[in-house]
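First up is the structure itself, then whatever we jot down about it.
Of the protein chains in this complex, all but one are displayed in their positions.
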Amino acid sequence: MINMKDFLKGSGFIQPIWVFVIAITVFFSFMSEYFLSVGNLSNILVQTSTIGLIALGMTYVMINGNIDLSVGAVLGLAASLSVGLQDYGITIAVIAALASGLVLGAINGLIVWKTGVNAFIVTLGAMIGVRGLIFVYTEEQSFYATNFAFSDFGAASIGPFPVLAIIFLVCTLVMHLVLKKTGHGRNTFAVGGNPEAALDAGIRIGRHMMINFIIVGFFAALAGVLLATQMGAATPNLGRDYELWTITAVVLGGTKLTGGYGSITGTLGGVLAIGILRNGMNLMQVPAFYVLVILGAILISVLIIDQRLNVHASKGVSI
Amino acid sequence: MASVEQGKQAIMLNKKYKAGLLNFLSAQGILVFFLICMFAFSLFSEQFLSQSNIMTVVRQASIIGIIAVGVTVVIIGGNLDLSVGSMLSFSTVLVVDLHDKIGPAGAIILMFVLTLLIGAVNGFLIGFMRLNSLIVTLAMLSAIQGLVLIYSGGKNVDIANQSDTWFAFFGRGYVLGIAVPVILFALLAIIVQVVMSYTSYGRRIFAVGGNPAAAVYSGIRKNWCVFSTYLISAFCVACAALVLGSRVMGSQNNVGQGYELLVLAGIILGGTSLLGGAGSVWKTIIGVLILGFIQNGLLLLGYPYYTQWLVTWVIIILAVWLDLANKRKRLFTTHS
């Protein structure tokens, strides 16, 4: 017997967040004639790619049972480096920017691994400190890319598809496969689900944690570089609050904060949901103050719906 | 003979006392760290340990401290509250705006009622609906900020006649030479600490945060316990808004922005675990004061703001790490 809830919960059919994404897409296409235009849809993809890329890495870290609050600051630093170092050539600037993300991710991961301090604290510290690094490096200045090739890349498209959206979707696919098909992916779930058991099973939990922090650091930096190409510039305050929106998107996508459960497809849905809501409300000219309230209300409703479906499906099993 | 016995006893007592002191010191790792920081700053800045500076820092820290007392209870109960920043903006804007419209008494009462109502919404969603507290309070952070802006239309609110309203007492007043914000902070901290340590209510909160399933089997009504922690948190925010509104005699719409993370940083620094079931208000006070004195110390030394951020990075991690290392008697973890 197929009932609606089972269908929605759907062992692999369709995740609740995607039902929501489809619902708001239908709603906004009735509300605004611009919404379904190709231009607007690719706008949405480009605009969500920033939070989206970070969310890919964040999904790994959260499935692993950790969290990273420093991603906004890492994004800001990478963006500043990718523009500020262009005197040495764009390639070197971009490599340096991505390297900064890898290094900061490694530092976070190493500290969490070796000291055993909660990731929340380690990355809360880094969130404040890395922002300090940005200001030390930029001396409060914004940077502007004099070479327009840099910003033209951000605006480029292949056929009707913007390059940034393609990069985002390719990364999503790769991260989905890594999580599903590789040993690292499986171990990430195992460590997050039950660290003690993972340890007993001989999984090197510290190493996996560190790799995941490096991954999220890399994606935050990549998002920073791509955001900088979109703007052709970087500002020291770039990326503030992004950590909160990223975590929100990942959790909306069904990943558990307690670790051990989650998926990249869900995260993609969560990211798109937030992007579509923002874009749609913009088109409908909902005043900015109301957008905040509506976003908050919708977040809570999605959480309630998601919980109702989960309770039904996993009755008696406590997580 | 007797004198030898007495001597032995005295030595043993002395040994016991020494061991007790060591245990005490290692249990209070954060406190030791705090004192070392204070000492280091006092070497470089002569004003740092002056009475007026200490009073200034404690007074400045009391707003964050008052909120942190409430959030500590939420965390002990096994949840988080990130909405306190927006809630502080909400309550401050409300009390300042209503002050000139319905008088200070009415403004304060209405502000407390509405703030508790928001706390009740948080508590309902998390306690009874059993939704994830991080995301609910994150959503509330956004929604409440929106409500504040809708209420005020985005405008600053001010109290017109600042010099003669008894409302000034809460933020600017002194009793026996001690600033009222500090007294409020101390009072709230003592009351909550006593409730948490010595009443069955407190024990229930610890039980719910530490082992929810066991707590439910032992007949504790978990829903109500979680619900109540959010009321306590909201009450503390309302008290903080009273101090803030009265101190500034005006408010911007985003006045509380970022407080949620400062409050968390203070609590974590104090050594309360985010996992629930453990922690104390006493630790939180130490954590909040460490943050306050570090900020103040770096400012007195004349470092630019970003240096303060870098130092905060190092100190937050270092403090928690040393505390942890002290407890497990080992600097690094052993797993690979």
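To keep things simple, chains are lettered A and B as they appear, and every chain counts its residues starting from 1.
Keep this in mind: contacts are C-beta pairs under 8 Å (C-beta built on N, C-alpha and C of every residue); 3 or more make two chains touch, one makes a residue touch a chain.
Note that contacts and distances are computed from a predicted model.
The chain not displayed here is annotated in its UniProt record as "Monosaccharide ABC transporter substrate-binding protein (CUT2 family)", chosen from "4Fe-4S dicluster domain-containing protein", "Methane monooxygenase/ammonia monooxygenase subunit A", "NADH-quinone oxidoreductase subunit L" or "Monosaccharide ABC transporter substrate-binding protein (CUT2 family)". Across the complete structure, the visible chains that the omitted chain touches are A, B. The chain omitted from view is touched by exactly one of B:Met249, B:Ile290 or B:Ile317, namely B:Met249.
Checked against the full complex, the candidates A:Gly52, A:Gly193 or A:Pro236 give a single residue touching the omitted chain, namely A:Pro236. Set against the missing chain, the residues B:Asn156, B:Thr199 or B:Ser336 yield one that touches it, B:Asn156. In the full complex, the hidden chain is touched by subunit A at residues 32-34, 37, 39-40, 43, 46-47, 50, 135, 138, 140, 142-146, 148, 151, 154-155, 227, 230-238, 240-241, 279, 282-290. Residues of subunit B in touch with the missing chain: 45, 47, 50, 52-53, 56, 60, 149, 153-156, 158, 172, 244, 247-250, 252-255, 296, 299-300, 302, 305-306.
FYI, only the chains that are shown with their structure count from here on.
A separation of 30 Å divides the Cα centre of subunit A from that of subunit B.
Remark: subunit B residues 125, 129-132, 134-136, 138-147, 149-150, 154, 213, 261, 264-265, 268, 273-274, 305-310, 312-314, 316-317, 320-321, 324-325, 328, 332-333, 335-336 touch subunit A in the complex. The residues of subunit A lying in touch with subunit B in their complex are 111, 113-118, 120-122, 124-133, 135-136, 199, 204-207, 244, 247-248, 251-252, 257, 288-297, 299-300, 303-304, 307, 318.
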